[in-house]
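Below is a structure I'd like to ask you about.
Excluded from the complex is one protein chain; the other protein chains are retained at their positions.
Take a look at chain A:
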Amino acid sequence: MGRYVIRRLLQMIPVFIGSTFLIFFMVYALGDPVAALFGDKAPDPATAARIRKDLYLDEPLWKQYLHYMGQILTGDFGTAFNGQKVTELMASAFPVTLRLTIVALLFEIVVGIVLGVLSGLRRGRSLDTSVLLITLIVVSIPTFVSGYVLQFLIGVKWGVVTPAVSPYAPFGELILPGVVLALTSLAYVTRLTRTTIAENSRADYIRTAVAKGLPRHRLVTRHLLRNSLIPVVTFIGTDVGALMGGAIVTERIFNIHGVGYQLYQGILRQNSPTVVGFVTILVIVFLLANLLVDLLYAVLDPRIRYA
């Protein structure tokens, strides 16, 4: 187990380097951060050269990257061009997005799995058909459309929740944005659960369990669900990163000052340290979530062992 974790962590290193270098390349090589500092004005060549030297930008790209990574390892994510430390921005933004992601994940797991189990057990009946149809429609409505429509209906017209979120973003205000963020994934979780439940409910061990006279809820929770959850857990694990990255759209609709908001501002103003720093953290979150999923397999299915 321990050796497996170490091997996986080592395997992550090239992926981590590749992803961050790709982002680093896009931000620093395709854009010009120094020109962006001056806004619309043409920079004075001497000043620009001095800034380049100060910011380590006159070196070749791979040296810049090594320098940057070296600093990150000591916990220094650099300074945004407005003088604020990037770590300060992170400290204010990540808790907000984390809360939003938790709301979305909870909603997607609870509602998605319950709906999936219900429709998978009643395959071909009216409940199953309507769940399939609804999930299909939900998948095809893009987040930014459902976000605005739900905000308008629930927040403005009926006044059930506040349409915009205050800067500190407590859990209560994040329920509607969390639901909006989760909608597409919710549909996928429902369909995935439905398929695996329907497949496994015809398995021999289920017939045996029924023949033994086990109560139905025990049959579903202990036998059926546990054997059906692996693909669902895989999806949810990869979804953590997608949710945090995809929060850009949701955060913009509901005016939430989280990771997406800071990233969007950073990209608009070509604030390179902010962008690269935030993306690096997101990539790490994504990789760790995937590792966690692999370790969860063994919990769900003891036949899987790690050597």
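A few points about this structure:
Note that a contact is a pair of C-beta atoms (placed from the backbone, for glycine too) under 8 Å apart; a residue touches a chain by one contact, two chains touch by 3 or more; residues count from 1.
Basically, contacts and distances are computed from a predicted model.
When the listed names "Blue-light-activated histidine kinase", "Membrane protein", "Glycolate oxidase iron-sulfur subunit" or "Oligopeptide transport system permease protein" are checked against UniProt, the chain not shown comes out as "Oligopeptide transport system permease protein".
Per the touch definition above, the residue from A:148, A:168 or A:205 contacting the chain not shown is A:148. Here one chain is not drawn; of A:127, A:249 or A:296, the residue touching it is A:249.
Residues of chain A in contact with the chain left out of this view: 14-16, 18-19, 22-23, 26-27, 30-31, 136-137, 139-145, 148-149, 152, 156, 195, 241-242, 244-246, 248-249, 252-253, 263-264, 267-268, 270, 275, 279, 282-283, 286-287.
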